[in-house]
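Report on the structure given below.
All protein chains but one are shown at their positions in the complex.
Then we have chain A:
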Amino acid sequence: MNIVVCVKQVPDTATERKLRSDDKTLDRDAADGVINELDEYAVEEALKLKEAHGGEAAVTVLTMGPAKATETIRKALAMGADKAVHLTDDALHGSDALSTSYAMAQALGRIGFDLVVLGSESTDARTGVLAAMLAERLGVAQLTQAKKVEVSGTSIAVERVTEYGYDKVEATLPAVVSVVEKINEPRYPSFKGIMAAKKKPVETLSVADAGIAADQVGLAGAWSEVAEFAAAPPRGAGTIVKGDGDGGTKTADFLVTKKFI
């Protein structure tokens, strides 16, 4: 079984994140890049599926991003993935969700897959649409928002988290899966894993290598654009009171001034 896990490098949520004033894209140099948290769960699930297959599977990491995203690729390899493909090209800078899904679908076509595993959302773009878009572009089953995944032969079943509980969903491979955080507990890379990761193959793909039409990606190719942006006005320092026996009463007073009661 060929499993490809899509891993994104995102700015650390603990640092201040910014947009660039020149082209209104994410300022990736302003903050440290880390692996998108949910993608660790995606890697873990891919590794678990491989283990459940008696190791008869290859786990390939796919990352689209600038050169420094290799750090994130190494992290996924250190967790236990076998190899990686790094889709990287200046032409990709500024791609929106449609462009990203197009570029990644092209790369997936080159790599070949039975199963693609993603996180359900990234902490920077937070669109949560990529998995659905890949399923649409690749014409394969969409098994997203999964809290449980089971593969047996060419059948796949997931529990998909819904507004009201969950759905049991079934399909035949190939498929695209996205995972939510309660699906598993991601492993920490071991020292051995970290050392081994340094020797694992990372193939670099350019836009041309992947057969991506350059005018469909990047800032110019994007289907949507940021018109303007501004730092949010500070929330206005709130009133903080000490509990001292009347915290509930003071809160009720506040609710009255705001007309909630």
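Heads up, the rule we're going with is that a contact is a pair of C-beta atoms (placed from the backbone, for glycine too) under 8 Å apart; a residue touches a chain by one contact, two chains touch by 3 or more; residues count from 1.
Criterion: contacts and distances are computed from a predicted model.
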Original post:
So which of "Xanthine dehydrogenase small subunit", "NADH-quinone oxidoreductase subunit M", "Sulfurtransferase complex subunit TusD" or "Electron transfer flavoprotein subunit alpha" is the UniProt name of the chain that got left out?
Top reply: "Electron transfer flavoprotein subunit alpha"
Subject >> Touch criterion as defined above, residue of A:34, A:132, A:149 or A:210 at the omitted chain >> reply: A:132
**OP:** Just name the one of A:175, A:197 or A:217 that touches the chain not displayed here.
**Re:** A:175
Subject >> chain A residues touching the omitted chain (full complex) >> reply: 13-14, 16-19, 37-38, 96-98, 101, 120-121, 123-124, 126-133, 135-137, 139-145, 157, 159-172, 175, 180-182, 222-232, 235-236, 238-252, 254-256, 258, 260-261
